[in-house]
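Every protein chain of the complex appears in place save one, which is left out.
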Amino acid sequence: MRAAYYLQRSAQLLIVVFCVTFGCSLLLQLIPVSPAEILLPVGSPEERALLTSEIGLDRGPIGYYIKWLGEFVRGDFGDIYYSGGREAVSSRLAVAFPRSMWLMIYTQVLALAIAIPLGVWSAYRVGRRTDRVISNVLFALSSVPSFAIALVLVLLVGVRWQLLPTLDYQPYSSGIWEHFKHMIMPVVSLSVGLIASYTRLLRADMIATLREDYITMAASKGLSDRRILWRHAFRPSSVTLFTSAALNMGGLIGGAIVIETIFATYGVGFEVFAAISGRQYIALQSIVGLISIFYVLFNLIVDVAAGYVDPRTRDRRINA
Amino acid sequence: MKHLFRGGRRKVAAVMAVALVASLSQVAPTSAAETPKTGGTLSVGIFDSFPGYCMADNLANSSLMAGRTIYETWVEQRVDGKIVPYVLSAVENSTDFKQWKLTVRPGVLFHDGTPVNADALVTNLQALRGALTLLGKAPSPGTAGGFTANITEVIKVSDSAVQVNLYRPQVDFLETLYASGRFFVRAPSQILGGAKCSTTPIGTGPFKLVSTKLNELVVTKNASYWRKDPSGASLPYLDGITFTFLVETASRVSGLKSKSLDIAMFTSAGEVKQIRDLQKNKNMTVIESPEEYYPSIWLNNRIAPFSSKNARLAVSYAIDRVDYNKVRNRDYVSAAKSIVGPANIMYNEKGFIQYDLKKAKDAAAAYKTETGKDLEFSFPYTAGSTESLANATQIQKYMTAAGIKMNLLPLTTAEIIQRAFPQQFQAMALLLMEGAGTAFIAPFITSDTSGGNQTHILRKTPLAVLYGILNLSAFTDTVSEDLIWQAKAEPNAAKRKALYGKATQQIQTEARLTTISYQKYALAYRTNVKGVGELGLTQGGQRKLMTNFGIDFTGVWKSGK
Partner (left out) sequence: MRRKHTIPTYLAFGWLAVSAFLAVFGSFLPVDSYQTIHGDFIDSPPFTSGHWFGVDSNGYDIFSGIVNGARLSIFVALVSVGIGGLIGSVLGITAAYYRGKFDTVVSTGFNVVLSVPNLVLALALVAVLATNVDINEAVPTWRRLTTLVISLTVVIIPILGRIARAATLAWSGREFVVAARSMGMRDRHIIVRHIVPNVLPALIAVGFLAVGVVIIAEASLSLLGVGIPDGASWGGMIARGRNDLEYNPHALYFPIIVLALTVISTNHIGDVLRGGLDRREGRL
């Protein structure tokens, strides 16, 4: 029964990847100028025709998509075109992807590690001064764009106090401390907005849960507040929080364009932006396809986790 | 050419800039004679990305500086502007300046171990002028095909010498061969290497490739580099350099101040405040290029409204260049008095249209009488670039004052570049012209760079479009064009200057294009960076300390951490 549900869920998510990538293909057909003309600005008509047929654009949208998909599935993500040759998208992603992955993971871990206690606490103290202070401070912070936070951090921590490097990425192989040193400021700048949003979500759900009869009952049985909060109330209240966290994964991998630029982290977000501004449509389609696969995977994981955390949701889903 | 396919969004923003008299531009290198130390790596922040390393990939400014650690040029420019042999050992020319014999320096090796010889020189020149492209052996030459169109033949005369024949006599052919530092000595294996030409640079330079991406170039010491320092020690001193594309000015400034960067480069277009701030910092040395870069406002002479001279005059009269230079450039550079700067041989104030609001209004009225329409045009700016928008808005203000309607077109950099070279815009701002000579000026103001050669190899091919593609104003003016070719054939310097001056006057009187202010570049480095500008050229003399493509890294070394 449960296996069948997850199978169905996976099929559904595959459809998402299909829709996203097919949408990209269609978009390619909508562009008024032929991509070959853009990729070969001073090429001859023959060269352009050759490139068009090589990319598969002469086969119509469906033929092109099938060709792209066949290559994508085999791990060939297409090429980035230069005036004098080309480079495999996969070799670019091999560099960019780990960077974005770490950036995303650290950001989520930091944001959740701060947001969960804050959310639980402010729900517990709802309406009191602590609640309102937490809430307003977070809102004030979340109203500052992440790039502005990044610039302030660079100016204070990097330039004035000379504590952390302001640029570049270092892999684990250069030493764990080197790796973290370069990640702290980008991660903090990306986390601030998320902390506000996560705290907010958890607080709203916690307040609702704390009004439930079983909580009142638990309290009347004389259980400690701490135990009630964490053992009884937190788990069922965290579904929205984790759903929202899963939604942010794709955006953090492919959408941290501005932060990646300021700190010269240059992950997938920069590759996406470079593909858009350099009109590398095939690369764009492959990268967006990959991001959507990761997005789908995280969602599947959270789905499974949600069923575990709040069994009522799962039962409802299975029964449906 | 350098700006044609530049990746950064600063491209168009960079176009308009200016300043104070550039008397201080060549700062003397540190005087204390210290013994250079070997080893260490440098981290350099730049404002251009890396579009690739093949013939058509135009590395711009700061990314050209990075590319020139891997590549060298056949000839080099001395600080006095004279072009001297570099990877070549000798150059001879016929008395009519139509035949040039180039001799290759012996003992120079490419990074792949192959020798630099006459075959390599022939391959390079044939690739640049598109001959190999026509044979299907090499990728497109891009705009280089237009630059080199005066060449008719490239003949190997011995294992180390090549003869180049020209269609029109050209006294300054070596300037064309230099192409403002852009015509690299590329290994034939790169040029003929198929799909890897853009991504695998192989040159003769002091450093060789480790890795490259759109936003980064990492190079390491070339252990078998051909040059030695004056004491006979091997060059280069550094073990390696990392160049990182940092589009945000703030990232470059804070990178320097936080010691994440050792060196960073800046442009006077929109970064004057940062340059002045770094000049006050005692941990930094800031060097500036001469004011030899001439951003233009290109008026499209082929389509309305600027097919009408009245329209061109109205716009040229309407721009208050002194005010613009104060507001947008903080008087860091000079307001224009000619379409090129005083350092250029073509400089001539005669005929240059200066601000005159009354005449602007009169010309606009004359345009209305002529066509029955109000003068109106569109002007692209880089969407998302504050500087670019503010530049355009400032110009729009002058137009409004003269009763001219100027519509702003917010476009992405890719869109602007894609449409600039088929000459589709009515008007636009772009920095193309530079230097003291005309190799990097004439192709942008002539309609046929082959000099009218009907049998030129590209003539009957689709690449023939390259002859005039660089002329963004899309005009054909036989008077100025003839004067330019005559000047190029004139060996007497004074007479040559007079002929060029007349050509400039003709173009300025016709208001084919205009200039608002000039531009320069700056480079800031931390005090532990030594040896900047100290290493001379092989045949004596010094290079220019600082240019739009920065400094030379061969003799640079690092003291301490």
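List of remarks:
Order of writing sets the chain letters: A and B. Residues in each chain are counted from 1.
Here, a residue touches a chain if its C-beta (ideal position, glycine included) is under 8 Å from a C-beta of that chain, and two chains touch if they have at least 3 such contacts.
These numbers come from a predicted model, not from an experiment.
Only one of B:268, B:426 or B:453 touches the chain withheld from this view, namely B:426. The residue from A:20, A:66, A:105 or A:219 that touches the chain not shown here is A:20. Only one residue in the set A:157, A:218, A:233 or A:296 touches the chain that does not appear here, and it is A:296. Screening B:124, B:382, B:446 or B:471 for touch with the missing chain picks out B:382.
Annotation for subunit A: contacts to the undisplayed chain at residues 12-13, 15-17, 19-20, 23, 27, 30-32, 127, 132, 135-136, 139-140, 142-148, 151-152, 155, 193, 196-197, 200-201, 203-205, 207-208, 211, 236, 239-240, 243-244, 247, 250-251, 253-255, 257-258, 269, 272-273, 276, 288, 291-292, 295-296, 299, 310, 312-313, 315-317, 320.
Mapped onto subunit B, the interface with the missing chain covers residues 9, 248-250, 253-254, 273-274, 277, 323, 326-327, 330, 377-378, 382-387, 389-390, 393-394, 397, 407-410, 412, 419, 424-426.
Throughout what follows, only the chains that are shown with their structure count from here on.
Rounded to whole angstrom units, the spacing between the C-alpha centres of subunit A and subunit B is 41. Across the complex, subunit B meets subunit A through its residues 5, 7, 9, 43, 45, 49, 51-57, 138-140, 142-143, 145, 193-199, 213-216, 244, 246-248, 250-251, 254-255, 257-261, 412-414, 418, 421, 461-463, 465-466, 469. By the touch criterion given at the top, residues 33, 38, 40-45, 47, 82-87, 92, 95, 151, 154-155, 158-159, 162, 164-168, 261-264, 266, 270, 274, 277-279 of subunit A touch subunit B in their complex.
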